[in-house]
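Just one protein chain is left out here, and the rest sit where they should.
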Amino acid sequence: MRLRLGSALAALALTTTLAACGGANSTSGDEEGGQKGGTLTILTSSTSITLDPANSWNLPVTTLGLLDRRLTNWKVGKSGEAEVVPDLATDTGTPSEDGKTWTYTLKDGIEFSDGTPITAKDVKYAIERTYAPALSEGIGYHRSLLAGSEGYQGPFDGKELDSIETPDDKTIVFHLNAPYGDWPWIVSTTSTAPVPAGKAPADTFGQKPVTSGPYAVESYTAGGDLVLVRNEHWDPKTDETRTAGPDKIVVRQGQDPAVEAQKLIADAPADQKTFGADFVPPAQLAQIQAKPDAKKRLVTSGPGALEYLALNTQSPKLKDVKVRQALNYAIDRKAYIVAAGGPVSADPASTLITPGIAGREDYELYDAGESGDVAKAKSLLASAGVKDLALTLITSNDATDVAKSEAIQQAYAKVGVKVTIKPLEDDAKTTADTGDDAKAYDLSLGSWQPDYPSAAGNIQPLFDSSQIGGGGYNISRYTSAAADGLIKKALAETDKEAAGKLWAQADRTILGDAPVVPLIYTKNSFLHGSKVADFYIGSFPAYPVYPAVTLEP
Amino acid sequence: MIRFLVLRTAGIIGVLLAVTAATYVIFYVFPADPARMACGKPCTPESLAQAREFLGVDQPLWVQYLEFLKGLVAGRTFGEGGGAIACAAPCLGYSVQHHQSVTTLIAQTFPVTVSIAAGAAVLWLLTGVAAGTVSALRRGRLPDRAVMTMAMVGVSMPSYLVGLLAILFFGFTLDVVPVGSYVPLTENPVDWAFHLITPWCVLALLNAAIYARLTRSQLLETLGEDFVRTARAKGLRERTVVVRHALRTALVPVVTVFGLDLGALLGGAVITERVFSMYGLGALLIDAVGHTDLPVITGVTILAAAFVVVANLVVDLAYRALDPRV
Partner (left out) sequence: MAVLDPHHLQATTGAWRQLRGDRWALMGAALVAGFVLLAALAPLLTALSHTDPYTYDIEALDTAGVPTGMFGGVSGAHWLGVEPQTGRDLFAILAYGARTSLLVGLGATTVSVAVGTVVGIVAGYTGGFADVLLSRFTDLMLAFPSLIFMIALGAIVPSSFPKPLFIVLVIGAFGWPSVARVVRGLTLTLRTRDFVLAARAIGAPTSRILRAEIWPNLASSVTVLATMAVPGAITAEAALSFLGIGVTPPTPSWGRTIANAVSWIQVDPWYLLAPGAALFLLTLGFNMLGDGLRDAYDPRVSGSRG
């Protein structure tokens, strides 16, 4: 009886598939030729997309890069380093002699999706909004750099931030409280994208935002679909970084990464104009090796984010630098790389600054070989007088991170160090990492990709002593006057070459104290359907460039 | 009857208050700071303090709880002045993760959960009761053995494994069902059902097994009772005896369990929604736990608890109406 029900359902399923396919063929039309038109689907495991730019952490090359323009943008080619280029502004900014004042001029013919022209006031208003408590969740390096911003709470009650001047509709001037050579990168962050001045309330703007990029928001359901359609008021002639190929883009949230990858490997007709925004999981990477058709559609980045094991220098067990160095020698990078998905997903790391960033020097301070130098580690532990070391390792609670942690656990077991893994939900881990309780963990598995391609973004947030606890990402809780001094000097340096040298010096100085074990540079792999074109990853960031993607008919 | 209803309603409100209070206490000691998530990057101690104040988590636990109750009745605002976020009654709170009011989020995700629950429930009730009845009437013979064997296998299978295998087999190997998307009923009823077939069948398969066993045992029990013998003795046709008398009585406990199961399912089918990548209440909730989204957690928990207690009440009322022996 159940059998009959089953076959009836299968029959029903079959007829509806046919119906659905028929429908799809007639709607997804072949009217457009070349590289314009079509509906692109992006699959993602994320379950919420923040559409108010002020609260967004999006990189300029991902979803909000399709929606919002900024003063400057990243030009990420198929090869070569990422460049900062003008977007809404006519150039990447003119600094004053002392490097504390930056002036921008807006282009002509730029409009919001509601048809109103974009003025300097809109840029100022958008940046002022990021100081409101409800809107300060985004990437906000500008917040502490703009002069006189202490205690400022946003523009909603009529107060302005005087360090942003708008002498006319086209000109905008920023006054900083210290010289800052990377400012052109700062005004490319999503949170600085303009919104219509006075018409972007804190509570409702994100539900149906007015945009400045090639797309406008048609609809959004939490955990469901984000549907983007063309913004008729966007003029391609003013925009050198976005090609805006597809007519419509559907971002489908809440996907299981393994199922998502399966779907893209199968490449059924309905999924050919689709790409996955998640990294392809190790199992599917292995699966693809045997499938030349799918292998062609796999795009893998160069070495990207640094994964490292943070050694809590404030933990009594890890106070001794010899113990931390021993842990550096004992690491089994081979096992770790296998757990991370094999050589296709990771390159071994031995430095802090990530490849593709100016100033990086390659060196190896603790030669652990492929699978760890057990003898060296044991002798260091012995000379430190340490026996029966038992450490707690906190890690994100997902299969891959737990597997990586187990690889570390195994490696340290060989030198007699007992590691207890404590998997935490992501936010509980962030709270432990960045909270004030120095006793919450001994080891923490960390991963860091700078928010903009500069060595400052590699070193300062992770190792400056001002970044310990209170929300900072110095999860090794590392304090060193020498390192702090170098960081300060490098930040103020406006000459790119000289700054690079200082950062490289900081890299070595810090690693000499062994506050972390550099593990790997991750290589991210993404899959796309067979009718997706211009899908590539630049040298930085290790993510595909959404605004460049086009569809084949 | 009126006294009964009043008492039960008071009981329901008491239970819900207790559930919310317990949720608050548990997540208050949860070692993740909701303000940390609203703090931006880089996060400074000052911006952290500002986020705490905005979310109201700088207040003592009992003040937060009273604020929550007040918002439920009268609405509330987060923050001050022109940049504040208004949340109209019944305000269950504001989600930092989604930047929406919890009420809106529930309104967006609930249809998904209802769709999964309703279709699956109809399927498993029909198949389960039918199979159980056949089994009881053909007791000891082949159909009975077949149904009971299948039911035994059915209850022993882990639901997530069946679900995942169904996705792989029907979604990829055979490629006959869509995977990982949901179409609202209002948009296209055929597509809606088509996208839901796999979760319905998986959920129904496991529950139908339980219902078949329950129906069978209840029917066998009632068939042996005096009033059925009396009905037979009166010379009524066997069909009338079985359907009108025995089955009706036997189904009372089945309906009871069904009501409770459905009530629990409406609060979110956590594993099913996760396995099938459908963003209903269950997925919203699991997600919220991972993001320390306390308002969403409390909101969905209250709703889920409300469904269970209301289902309890409905079941009690149905029991009174259905059972000829009461």
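A few comments on the model shown:
Every chain is named by a letter (A and B) in the order it is written, and numbering of its residues begins at 1.
What we mean here is this: a contact is a pair of C-beta atoms (placed from the backbone, for glycine too) under 8 Å apart; a residue touches a chain by one contact, two chains touch by 3 or more.
Just so it is clear, the model here is predicted, and its values are computed rather than measured.
Taking every chain of the complex into account, the chain not shown here touches A, B.
In the complete complex, the hidden chain is touched by one of B:96, B:214 or B:247, namely B:214. Contact with the chain not shown here comes from a single listed residue; of B:155, B:176, B:190 or B:236, that residue is B:155.
Here the missing chain is touched by one residue of A:85, A:321 or A:344, and it is A:344. Interface note for the absent chain: among B:135, B:181, B:207 or B:277, the touching residue is B:135.
Touch with the hidden chain on the side of chain A covers residues 258, 262, 281-287, 289, 334-335, 338-339, 341-344, 392, 397-399, 402-403, 405-407, 409-410, 420-425, 428. One chain of the complex is left out; on chain B, the residues touching it are 11, 14-15, 18-19, 22, 26-27, 29-32, 135, 139-140, 144-145, 148-149, 152-153, 155-161, 164-165, 168, 214, 216-218, 220-221, 224, 253, 257, 260, 267-268, 270-271, 274, 285-286, 289, 297, 300-301, 304-305, 308-309, 312.
Just so it is clear, only the chains that are shown with their structure count from here on.
Chain A makes touch with chain B in their complex at residues 1-2, 5-6, 9-10, 12-14, 16-17, 19-20, 43, 47-48, 50, 52, 55, 57, 129, 132-141, 143-144, 153-154, 156-158, 202-203, 206-207, 221-224, 252-256, 259-260, 262-263, 266, 268, 270, 425-428, 430-432, 434-435, 451, 461, 467, 470-473. Only residues 30-33, 36-45, 47-48, 50-51, 53-54, 78-79, 81-86, 96-100, 104-105, 108-109, 127, 130-131, 134, 143, 147, 150, 167-168, 170-172, 175-182, 190-191, 193-194, 197, 201, 205, 208, 274-275, 277-279, 283-284, 287, 289-292 of chain B touch chain A when the two sit together in their complex.
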